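The other protein chains are all here in position, but one chain of the complex has been omitted.
Residue numbering begins at 1 within each chain, and the chains themselves are lettered A and B in the order written.
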Amino acid sequence: MPTVTIDGHSVEVERGATVLDAARYAGIWIPTLCYHPALSSEASCRLCMVELDRGDWRQLVTACNYPVRHDVIVYVMSERAQQARRGVMELLLARSPDSQELKELAERMGVKGTLWPKVTESQRNCILCGLCVRVCEQIIGKSAIGFAGRGADRTVAAPFRQPSEDCIGCGACAAVCPVGTIEVRVHKDECEVEISPFKSRVKLLVCKQCGAPILSTQVCEQALRNVGWATCLPMQACSQGNVGMGRKSAHATFWPELRKRLRLCPKCRRLQTAGRVASP
Amino acid sequence: MIDAPARFASIADFEGFARSLRSQDRTGTRSVRLCMGTGCQAKGAARLYELFEEAIESASGRGRAGNIEVKPTGCHGLCQRSPIVVVEPAGIFYQQVEEPDVAEIFRETVLGGRAVPRLLYQDPESGRKLEAAEEIPFYKVQQRIVLSQNGRIDPTKITDYIAAGGYSALVKALTSMTPEEVIAEVEVAGLRGRGGGGFPTARKWRSCRSAAGGPKYVIGNGDEGDPGAYMDRSLMEGNPHSVIEGMLIGAYAIGSEKGYIYVRNEYPLAVKYLRTAISQAQEIGLLGENILGTSFSFDIQINRGGGAFVCGESTALMASLEGRPGEPRAKYVHTVESGLWGKPTNLNNVETWANIPHIINRGGKWFAGIGTEKSKGTKVFSLVGKIANSGLVEVPMGITLRRIIYEIGGGIRDGKKFKAVQTGGPSGGCIPAEHLDARVDYEELTNLGSMMGSGGLIVMDEDTCMVNIARYFTDFLLNESCGKCTPCREGLAQMRHILQGITKGDGQAGDVEKLQALAEILSGTALCALGATAANPVLSTIRYFRDEYDAHILDRRCPAKECRGLFIYQIDAEACKGCGICLKNCPVDAITGERKAPHVIDEQKCTRCGTCWEKCPFTAVLKV
Partner (left out) sequence: MNQDSSLIEQIVERYDRDVGMLIPMMQDLQAECGYLPTDSLRALAKRLNVPLMRLYAVATFYASFRLAPKGAHEVSLCMGTVCYLKGSAGISQAICKEFKVAPSGTTADRLFTFTAVNCVGACALAPVMVVDGKYYDGVTSESALEILQGLGPAEQAAQADAKEAAE
């Protein structure tokens, strides 16, 4: 296993691990924005720059995708590495001056502010890190949003800048967004969930008992498909036991029960269970 | 004309055919070579072609034609004097030929064997009329290897290429060289990438050959995006088979069966000729399965670019070939290991590929004998801008910029003063007069803060404002940035903002230092080479023309008098005839004066729109 020496601390990592992996393993903090362990590394924000010792010269590389193939020496806190990261952060602060999250990260990096004016348009502080785009493509498998345009005009958008037909309203994009650009909005009156700012809307499943919104109907469908719901309908198919759910007997009762319980919000489901426990 | 058989089943068959083509008796054949490159076509070459055809037809009707052919060719190079017509066998070179001239050329030269003096090139120094291209200074200093057949062969006929020795290098490689020997030969030649980076070609090939996994791909990069450069276009239009032959040899050396040529969308003619060339090569078995009956198989597909400068970058180009937006990715794992579709991929510029057949045919040693210690062979440049002879030139590496600009290019137009030459495209830099004796090689140009790039040489004169040109390139690069990484997208936007301020007269003390700080961020942290070099135009102009920046910022003055608002208009009282044209055209009534008496511009009222300057028939309006 190759050894990575970071600011004098050595750790061994698997071949092919990244410098960032090694740093995290060693407990050394490197700021990141566009990195997420569940997603591919695009190294687009350039915030995780570190210095790599090349023997007679040093090269700035991005920690999040630099693969460790043999022993390497890396400097995270060298003057040049810090300056590079600060320079990138100052540009991001100029783009999205109102982002609280960005300001906090900047402070942690020792960046007080930025000397650059705001010259590029950003939609609600979006820094174009692309985590939302990647999670929608790589984890959800939908690509309901993506990058549109290029250069300074690049934005995250749904096709034709219209509400996306592919969006299932899962909110994964909002969950990974590091600067709070994407929001999940629940429209109770219309029983719809909206992924903002893309204006994509999906019907919500509501609790049969109390009428509270539970989750997007399409997320529910996709989740059921993922656990084999689709192949289990209708019930006859189920009795043949062609789904990897275990014994036939368990099977016959499992799906109708699950379906029923899915129509309840978590609170009503708990109440129902509690009631059952109380009076069997 | 010999028709090629359907498909050559063996190398011997092909060689027999090539021999018969090459030994064809051409005595008595008179040929009119007509440049059909984009430049000459724009000046009506297609119509000239028709007229020559008609002339031949009517002459043969009268039994006088004999063996006369009119041959459409690729770019001859001297685009300044287009359209260009060369009449063989004497090789008489005519320039700026117009439709009415065709009859005279046909009668006098083609049939009569005499030159038409008024259409010949006149040497500006001696005043002599020159008959042959070789005598013209523009051509004399050049050394044409890659372009040797440009303007000689018909790019739409594979037989023309074969007759001129084409595909003999492929035969040589297939019959007498192992792939390793091919690579070794290229290594001896010292060939380096002609697309900009100057990476040793043989080393790239060897890495790709030894990379694990397959299939392996080879790519010809013809996405010539640098504004002011058209070497690759002329090569693909003028001699497409040389690129194909080079790629065939490379594929054989690397062990690839599939190639792509990626051509800029703005080059429709290049796409057309390459398509024709590929299908001709496929027809006779020079591309496809079991080439010339050997076990080597290789085919090439053409992809048109979508109009994105960034696709000249290798990883962006590969993304584009995969049907995605052309966004570069980190090259920590090289493309020779993991490129197109994650497979080992060898990408070279089309000019690099076109050098290969010559190296194989004449040997690496011969090639290495041309050029400087570290930069071998020749380089094609498009010599353009404020220069007397714009055109396509091929020169040995190591030649000085001065010789290119003054001997080949004929110096600056309209008697103006040279200010700078911009090399290397938007990522290159501007080189000033004091470095005109610099030698053209990879290292020397880099040391001067510029680079070789793909080969644009844009000459600027005293009327060019260097701050404005830096703004132009920054603007260009920002528009063409893919927008993926922060420093390129945001940093260039900041640079443009500052440069716009300076050229508008809003520059602040410290702006230059801010530009330098941004340049440092860009070069250190940008994701791809285009971003990392994007500050070069700004840095090189600051390095050599700092006084112009200071004049803009501190004195609110544009020394080249290009930036509106940073100079004023005045009327030269001696030159003014008092005609009243400026007065009539001034949109804000800032000009006063009696008829036939010198007029005066009221500086307070003047909005510096420049209308008077444009309209004055006596050039009496001056920029000061």
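Heads up, the rule we're going with is that a residue touches a chain if its C-beta (ideal position, glycine included) is under 8 Å from a C-beta of that chain, and two chains touch if they have at least 3 such contacts.
In this text, all values refer to a predicted model and were calculated from it rather than measured experimentally.
For the chain omitted from this view, which of the shown chains does it touch?
Per the touch rule above, the missing chain touches A, B.
Specify the residue from the set B:Tyr230, B:Tyr273, B:Trp353 or B:Tyr569 that touches the hidden chain.
The missing chain is touched by B:Tyr230.
Considering the whole complex, which of B:Glu289, B:Glu322 or B:Asp602 touches the chain not shown?
B:Glu322
In the full complex, which of B:Glu313, B:Glu444, B:Glu480 or B:Glu520 touches the chain missing from this view?
Of the listed residues, the one touching the omitted chain is B:Glu480.
Which of B:Glu187, B:Glu266 or B:Glu337 touches the chain that is not shown?
Touches the omitted chain: B:Glu266.
Quickly run down the residues of subunit B that touch the omitted chain.
38-39, 41-43, 79-80, 82, 224-230, 233, 264-268, 272, 303-309, 320-326, 341, 382, 384-386, 390-391, 422, 456, 458, 460, 464, 469, 472-473, 476, 480, 482
Since one chain isn't shown, list which residues of subunit A touch it in the complete complex.
Against the left-out chain, subunit A lists 137, 142-150, 157-160, 164-166.
We adopt the following convention: only the chains that are shown with their structure count from here on.
With centres defined as the mean C-alpha position, give me the subunit A-subunit B separation in Å.
Distance between chain centres: 45 Å.
Report the residues of subunit B in contact with subunit A in the complex, numbered from low to high.
Spelled out, the residues of subunit B in touch with subunit A are 308, 325, 329-330, 332-333, 478-487, 489-494, 496-497, 514, 517, 520-521, 524-527.
With touch defined as at the start, can you tell me which subunit A residues reach subunit B in the complex?
Going through subunit A, the ones touching subunit B are 42-47, 49, 60-62, 65-67, 80, 84, 87-88, 91-92, 94-95, 115-117, 119-120, 127-128, 147, 149-154.
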